[in-house]
Structure formats: structure tokens, C-alpha cells
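What follows is a set of notes on a single structure, which appears directly below.
Excluded from the complex is one protein chain; the other protein chains are retained at their positions.
Note that the chains take the letters A and B in the order they are written out, and that residue 1 is the start of every chain.
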Amino acid sequence: MAQEIERGAVVADVENRPEGPRTDYEVGLESLSQWQLAWRKFKKHRLALIGLGILIALVVIAIAGPIVMPFRFDSIARPDQIVYQGRGPSLSHPFGETGGLQRDVLLLVVNGARWSLLIGFSSMAIGVVIGTIIGSIAGYAGGAVDNILMRVVDVMLSLPILFVILVAARFFAGARDNIWTIIIIFGLFGWMGVARLVRSLFLSIREREFVEAARAVGVRDRRIIFKHILPNALSPIVVAASLIVAGNIIGEAFVSFLGYGVNPITPTWGNVLSSALTFIPLGNWWWPFFPGFAIILTVLAVNFIGDGLRDAFDPRSRA
Amino acid sequence: MTEVIAAPSPLGAPPPDNILLDVRNLKTYFKVLDGVVPAVDGVSFSLERGKSIGIVGESGSGKSVSALTMMRLLDIPPAEIRDGEIWFDGREILHMPMEEMRKIRGNDMAMIFQEPLTSLNPVFTVGDQIAEQVERHKKVKRKAAWDRAIESLQLVGIPSPERRVKQYPHELSGGMRQRVMIAMALSCEPKLLIADEPTTALDVTIQAQILELLKTIQDRTDSALMLITHDLGVVAEMVDNVIVMYAGQVVEQGTVDEVLVNPRAPYTMGLLESIPTVEKRGGRLSAIKGTVPNPFNMPPACRFEPRCPYAWNLCAETAPDLYPAGPHGQHARCHLHTPAGAPRLPEALADHERKLNVGHGIS
Partner (left out) sequence: MESSTTPVRPDGPPPATPEVVVEGGADVTEMDPLEIARVGAGKTLLQVRGLKKHFPIVGGLLRRQIGTVYAVDGVDFDVNSGETFALVGESGCGKTTLGRSVLRLIEPTAGQITFAGRDISHISADELRPLRRKMQIIFQDPFGSLNPRMPVSDLIGEGLLAQGMKDRKARDKKVEDSLELVGLRREYTRRYPHEFSGGQRQRIGIARALALGPDIVVCDEPVSALDVSIQSQVLNLLLDLRRDLNLTYIFISHNLSVVQYFSDRVGVMYLGRIAELGSVEQLYKDPRHPYTVALLSAIPDPNPRKRKKRLVLKGDVPSPAAPPAGCRFHTRCWLREKLGNPERCVTEEPQLRNFGGGHQTACHFAEEISADTVSSAVETQSVLETAVADPV
């Protein structure tokens, strides 16, 4: 079209425009992406960095530990010398030994890391996926759909979750290797917070001008959800997810401690604590102490990371 | 909270008594992750008792930071006072203990902010907020303070103030809230009223109300007024003297009549040229090219040089000072007003006159 040809002429003329940009002073020196900026701020958060270091160490232990020091339920150290009392920390067993089967507590803690982290992260993933999907639908669709989904959330939140989990765990307890049962139960009962968060994020981002701009050029709903709204909702979801991990690790320990959790022959931290229970009056402090300390350490590390992420993603904190 | 800054020793001499506010070589920098931002970089000016001054500039020019520094409302860090003295009512306030500063703030020196809703406390009634301030500063009884609150609401033209004092901020309209802010600022009869973009958030007709009100109050009280704005029209109407700021520095100062009619700094010229008027219809506007410099990468000499239509090599080599540039105490930060630039000056002024009145190019 004639219009198009003229447009070409304008393009050629652009350098001569009096207000033509001079690059030297106009664009910032840095061209950091949002994530790079967040990482720079995260690095300034000392506790979060420590937390990240601890978590990385724990992950390495969780992956490599069981290979170096495998746990086999039927391998008992000294079957000939079964004693009632455990043994305190020593050079060969720095975390001490349990009473009864005289297992190395270090070995239990190392192997427990694998299960606890697996449960914490996997159930978080399930919860976040479910929560994000439900929250997105509610937030984007609005109206009656939103209303129904949010009432479902209300109902879920009003359940005494711990009790439900105990019942569900008992109900599915028949399974031989029930660790995934536990993970799924935690996931299925841990998405409501995320759903509420994602819904509110959708409600606010949906009204942002760039979404309107996308609609103005004819972008379809699906692309608006996946390219415009979700990417902008990601950072609060990540922060929430980190806190869920911590909650799930504690939750698993708690349920296992009560004896309704993972199959007692699996050395999760909760199970180790549970079996230590009867030995506490005998003064075997090292038995519950080290797995308990591992739980505290992990949860603290994850919470510190969550705090750091929250600050890093906060656009108001620049320094 | 703001900490006490070690006073430079020795302090300069206090200004003469008719000078209410004397700012001397103020430097406020911000330390951020990426480096240091010279938000206010060597600003000096003074304000006589009862007079008014306007500080004009675009976002990032340092006009609001100057005011916040004066009120000692900046967080240190990230802010950092590198240099300067501020004399207010015969005392140096930039280095005085925070305790004493609190007695001055809201009492002798009061501020009106851009967003009335965010600067009023939503859980207290309007009267509570004004009376509390009066009680604290004037050491009067609750009853007297409450009467004073009603009186100041009356002063800003709020009808039936006895009932309004019992309302909460959210019950008031935007224009009414700004009036309450002004009433609050006036309640202690301050010697200096600082208004930071008082009408920017308001609609045109409400802006007119508030401006007329501020003018009336200026006439009726002895307060001096410091008006911070980006709107040259507002400045032209409201103040006696004006300071134009660019990239943390004062680039021009003088009386409004001089600065806005016969501007002498190329930045001020450019701002006035770019204002759309009827005469320019059909033509393009004369625009200042480029954008405000990146604060981390300031031009080394004159900060306006990359955007200046009259710059020559000296401007990129040597930073200009504020030079006398007019008969009535007008000053401009531009080499055009030095002997080296004098030969170029007539041409620059002629060019400005031309751009001021007509649009150019065909549209």
C-alpha cells in the first residue's frame, strides 16, 4: 500500500530526526534480567546465603550419602551383642549408636536426609502444581467458577488436616513402600494456600495494563495466561513454595513420629525420632538429638532462603 | 531513622536575620547496590522570611530529595549527606540532634505532600491528627488544640469544620483531603511551608482551588513558601523566586519574572520551548533531545551538554559554575555566560526566541 511505501521513507529519515536518541546516556549500563537482579539482592542477604549453603550440603548428602553409607534394614552391626543401652558419640560413631539394634545414628541421619528432602520437595511440587492450576482457573475465570473453587478451598482449610492425614495414612498403610503415599497425601492437602495466593495474583495481574494491551492486539486467553500472567506471578509462588517445603518436612516428621507415617523400616528423621522415644529416659540423648537437629537445620535453611527470596523479588528493595 | 551527622568544623557564619532558610552547598548522595547516585550535588539557595520560592525540575532532578534532606526525613543510609549546611531561622539544622529537629518539624517547618491519602493516618479522625500535632508542639491543652484544629480547617475553606474534624480521611474527597493536609501544616503557624507537588495528583479544577487557596494563605499568613513542582505554569503563578534543577544541580535561579520570561540556561530555554501552545499548532514542538542522564554515568563536565543545542567543546571538558546572567540577580549554569561563551550568546538567545513562538517543520 502507498502507506507502506511512505513508511519506508520515514525509516530512512529516522536518523535525522532532531530528537533522535543518543545512546551513550540513555540506556542503563546494566542490562540485568529480573532474575539476575534478584540474585544480586539475594546475595546480599547473609542468612539466606547460609541457608542456601546448608541446603546444598543437605542435598549432596541426600544424594551421595546413601551410596557411601548404605542403610539396609536387615544388616545389623553386631547381631551377637544386642544390648538395651545405646552408645554415646565416639570417634568411630560420631553421632553415637542406637540402643537395641545398635545402628550408627550418623548412618540413619544421612539416609534420612534423602527421605525427608524427597518428601519435602516432592509434596511441595504436587501442592504447588495443584494450587497454581486451581488458583489460575479461579482467578482468570472469575464469577461462579471462582466462587465454587474458593468455597472448596474454604472447606479444605476447615478440615483438621493432621487428623485427616493420620486417617489417610492409616487407610493406605497397606502399601509396602508407602513413601509416595505420604508424599501424595501431603501434596493433596497442601495446595490451598498456593491456590489462594495464585488466585489473588491473577485477579490483580489480570487488571494490569499490559494484559489489556495484549488483548488490544488480539492475543488469545491461553497465551495471556501463560505468557503474561503466570510469569509475573512466579516470584511470589516461589517464595510460598519454599515455605511449604519447610512445613512438609516438619509435617512428615510429626506424622512419622506418631507412627502413622512412612513405613517404620524406612529411616526418615521422623521414624528415627519415633524409635528413640522410649530410650530418652535412659539418657540416650544422641539418638533423638541428631535427627532432630537435622530437621531444625533443614527447616531453618529453607525458611532463610524463603526470606531471602521474598526480599530479592520485592521491587521496593533496590539496595 | 535518621542519625545525627557529625558537624563540619567549624560551621559557617549564620545568615542575616531576614533570611529564613539558607541552604549551602548541599550534597545528598544515595548508596545503592549499583553505586552512588549524586541526587543533590552542591545545591545552594536562600529564602527570605515570608517570601516564596519554587524548585522546578523533572523526576530525578533532586528537587524532592532536597526538601526531604531539609526536613531531615531521609533514611541514612542509603542516603548520605556528603557536604553542606542548612540554616533555618538562625540555627543550623542539618547537624542538630534529631530530638531538636523534631521540635522544628511540623512546628516551624511544615510539609504538604503530593498524596494526601497516604500521608494522613486512616485510623484517626482529621481533628485528632491536627490536634495531636498542636498539642505536641505548642504544649497546649487538648481542648485548645481541638479548637485550633477547627480554626485551621476554617482557614483552608472547609465548610462546617466542627463536623469535619470528626471525620476520617477516607470520608473526604481528594480535594478536601489536600485541604486537610494544608490545614494540618498550617495549624502550628509554621515559618516555612514546604509543598511537594501539592496539586499533581489532583484534577484540573481542584488544582485551581488549591492553588488559589495557597495564594490566599500566603497573603494572610507570614509563612514563607517553598513549592516543589515540575509544572512551570504552577510556578509562574505562585512564587517570587525560582530555582531550576537538572541532574542534581541548580542550573538557573532568579525571579520568576526573569527566569520564565528571559531564561538564560539552555535547559530552562528548552523546557519553555517545548510547551505546547496555540501558536505552535500545525508545527512540531521544539523538543529537548535525548533523556535525563543515567545517574551512575553522569556526563563528566556539564551535565546537560549531551542534550544541549548550543554546546561546544568547552562544555564537554569543563563543568560550568552558576554565572551571573541577568540584571536582577539571575544566575545560570552555562558557559554561555562566561567571556568564552559570550560571542555565542546572542545567537543562542535568538534561536530560543524563534523556537519559543512557532512550531517548526510541517505536519
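The rule is simple: a contact is a pair of C-beta atoms (placed from the backbone, for glycine too) under 8 Å apart; a residue touches a chain by one contact, two chains touch by 3 or more.
Since the model is a prediction, treat every value here as computed from it, not as a measurement.
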Residue touching the undisplayed chain, where the options are B:R102, B:R163 or B:H328: B:R163
Touching the absent chain when the full complex is considered, from B:M96, B:L232, B:V250 or B:C334: B:L232
Candidate in contact with the missing chain, chosen from B:S119, B:Q209 or B:T338: B:Q209
Residues belonging to subunit A that touch the chain removed from view: 1-11, 14, 17, 19-21, 23, 26-28, 31, 33-34, 147, 208-210, 212-220, 223, 227-228, 231-232
Where the missing chain touches subunit B, by residue: 58-59, 156-160, 163-164, 167, 173-176, 179, 203-209, 211-213, 215-216, 230-237, 256-257, 260-261, 270-272, 274-278, 280-281, 284-289, 291-292, 362-363
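Throughout what follows, only the chains that are shown with their structure count from here on.
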Inter-centroid spacing, subunit B versus subunit A (mean Cα positions, whole Å): 49
Subunit A-touching residues of subunit B, taken from the complex the two chains share: 31-34, 78, 287-291, 293-294, 296-297, 299, 306-307
Parts of subunit A lying in touch with subunit B, wherever the complex brings them together: 18-22, 24-30, 40-41, 44, 318-319
